[in-house]
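Note that this complex is displayed minus one protein chain, with the remaining chains in position.
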Amino acid sequence: MSRIHRTVIAALLATAGVALAQQPRSAVEEIERYRAALGDGNPAELWEARGEVIWKQKRGPKNASLEQCDLGLGPGVVKGAYTVLPKYFKDTDKVEDLESRLVSCMVSLQGFTPEQAKKDPFGGPGKKVPMDALVAYITSESRGMKMNVQTTHPKEVEAYELGRKMFYFRGGPHDFACATCHGADNLRIRLQDLPNLTTQADAQKAYTAWPAYRVSQGEVRSFQWRLYDCFRQQRFPELIFVSPASIALTTFLAKNSNGGTFNAPSIKR
Amino acid sequence: MDGSRRRILKGTGSAAVLGLAMAAGLFRTGSAWAEWNKAAFDTKSLADAVKAMGGGAPAESKDIVITSPDIAENGAVVPFTIASKVANTESMALLVEKNPNILAANFQIPQGTEPWINTRVKMGQTSNVIALVKTADGKFYYASKEVKVTLGGCGG
Amino acid sequence: MKNITIVVLGIAGAVAVGCASMGHHDEAALGAKALELMKASFHEQGQAKLDRLEQDNVQKVCSEYNGDKKIPRDVAERLEKAELANIKYPADGKYLGDWKNGERIAQSGVGMQFTDTAGAATGGNCYACHELTKSELAFGTIGPSLYNFGKIRGYTSEMQKYAFGKVYNSEAFSACSNMPRFGHKGILSEQQVKDVVALLMDPSSPVNK
Partner (left out) sequence: MADPMKIRASMAGDKVEVKVLMSHEMETGQRKDSKGALIPAWFIQNVTATHNGKTVLSAEWGPAVAKNPFLSFRFAGGKPGDKVAITWTDNHGDKRTDEATIA
């Protein structure tokens, strides 16, 4: 698959020919136009609408909705909640990101087992899962608001520091760490720009653009999915959904984006 | 989108709603509803597509404008706006020359509706894209532009 | 109330000075804890087993020196020397393979992910990070441009050997380089490394046009 894509790029850029060779950024500019054209009418809105329905729907053994779930700003407050996550929650005595918090609420409010609540973390072709829709809905309710992740509780401090260690952790057959690709300014893989997640400006730009509707997959992808797929490309084993490491790394990245204006679900290639 | 402005008709497959839709004049004629020009959607070339739509040789026209990025970051979703200033435009179609079947979509433009459509199609590879206009007197006109398809990302 | 405020500020203060105040011991303890956390947070899938989280010396050392914390010269030299010792140069003394194969390897990023078929031919994905030929404009910039690699440096056997060693184990020449150790880690076979060397060093390769 990817080999075919490579060939496609090679072939088209070759046929694009001299003009492109003289002005290599013009290809990048056209891709900017492409992204702008998709901005109006993001299919993520379909997930947001479905998520709002699921949020209010009575489900699970307790036949209850999630409406009383405390996402960090108090029970039932959805507006702005994503800007303070991940966060320490007293009831679970854990730092939780949005996805793990939803799992906790599905267990405590709706009576699902943790296994049931975590069973389908990501959607796929012909497979719609509640988690993607809930994430799309809840994050959309923080659009336009500033990221404001706090590390006041010792467990929040610890999660941030552990996330930082993980960010620089080199491993696997390729010796890759997150920092290999996301630790310096103005780098790119092929033609894809790489945010430097250790700087505030880039971290803000990157973190506030997830979740995203990926046109290549026709799905809304959550931040948990973003980390899952990064580690796949890092040649690491499979990241477990809402695992402590995934939450620690999210805490590190989310806090680095503080002050950035949240603008997702977005739309990406 | 403001949820309060949107009313959703539940159970749209039901006979009741179907009856409602019919009463509302949703169906232009008895079976117009199910009209889908299979022959046109099976064609591989512009000439064959026009033929399947009941026309002769189409003429190139500067009164048809295709707006799209010259390079698509992903062929799965390529945005297009097609607009026609051809007098008495009755329908507008979007065709992708190198797709397995050339015709992507065809729009009937009734009186009062602007000959202007914005939609998104799939492109298997870099290709010419054609906007095809049919006028009320059965004549066909077209314009085309090339769109290059890439796929970025980490690879592997 | 006042007391609580002071406690909270105390913690926040500790965070603010965080990295600077933390000694080697703290960082090491934190690293051990992070590894423990990771081991509990991944599971094996396909060819990607949990042993991929077991760091070798290079990975361990290079995880510590990041951001503004540069690797001390003596540590770097020790690391490079140890890595140089484990390069297996070709027994036949020939370093150049087929540059056309090398180009295919440079284009392909397939291999070693848990979604890849184990044992299937892998790529080097050189273009992901390097400019190599003028015909491929979709190149990355994590590594330097390698265009005209041989032409600039000269088509000598010493340079061929250096290129082989660099692709085989980059850490032997530049401690904590971001470049994978393609030969040492078994990502590419000896023949594949030779093919990539040919892409860089063969006068007829498009890299040198």
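Residue numbering begins at 1 within each chain, and the chains themselves are lettered A, B and C in the order written.
One rule holds in what follows: a residue touches a chain if its C-beta (ideal position, glycine included) is under 8 Å from a C-beta of that chain, and two chains touch if they have at least 3 such contacts.
If you're wondering where the values come from, they're calculated on a predicted model, not measured in any experiment.
In the full assembly, the chain not pictured is in contact with A, B, by the touch criterion defined above. Of the candidate positions B:Ile64, B:Val86 or B:Ile117, contact with the hidden chain is made by B:Ile117. In the complete complex, the residue from B:Ser61, B:Asn106 or B:Thr150 that touches the missing chain is B:Asn106.
The missing chain, though absent from the display, is touched by one residue of A:Gly41, A:Pro61 or A:Pro154; that residue is A:Gly41.
Residues of subunit A in touch with the missing chain: 40-43, 45-46, 49-50, 125-126, 128, 215, 218. Where subunit B meets the omitted chain, the residues involved are 1-2, 5-9, 11-13, 17-18, 21, 24-26, 28, 33-37, 40-41, 76-79, 96, 99-101, 103-110, 112-114, 116-122.
We adopt the following convention: only the chains that are shown with their structure count from here on.
A straight line joining the Cα centres of subunit A and subunit C is 26 Å long.
For the pair subunit A and subunit B, the distance between mean C-alpha positions equals 34 Å. For this pair, subunit B with subunit C, the centres built from the Cα atoms lie 48 Å apart.
Shown for subunit B are the residues in touch with two or more other chains, namely 150, 152, 154-156.
For subunit A, the set of residues touching two or more other chains reads 2, 6, 9, 13, 16, 27, 189-192, 233. Partner subunit C is touched in their complex by these residues of subunit A: 2-3, 6-7, 9-10, 13-14, 16, 20-21, 24, 27, 151-152, 154, 157, 160-162, 165-166, 168-177, 179-181, 183, 186-192, 194, 198, 231-233, 235-240, 243-246, 248.
The residues of subunit C lying in touch with subunit A in their complex are 8, 11-12, 14-15, 18, 30-31, 33-35, 37-38, 40-45, 48-50, 52-55, 58-59, 62-64, 66-67, 107-110, 112-115, 127-129, 134-142, 171, 178, 180-181, 185-187. For subunit B in complex with subunit A, the touching residues are 1, 3, 68-74, 76-79, 120, 125-126, 148-156.
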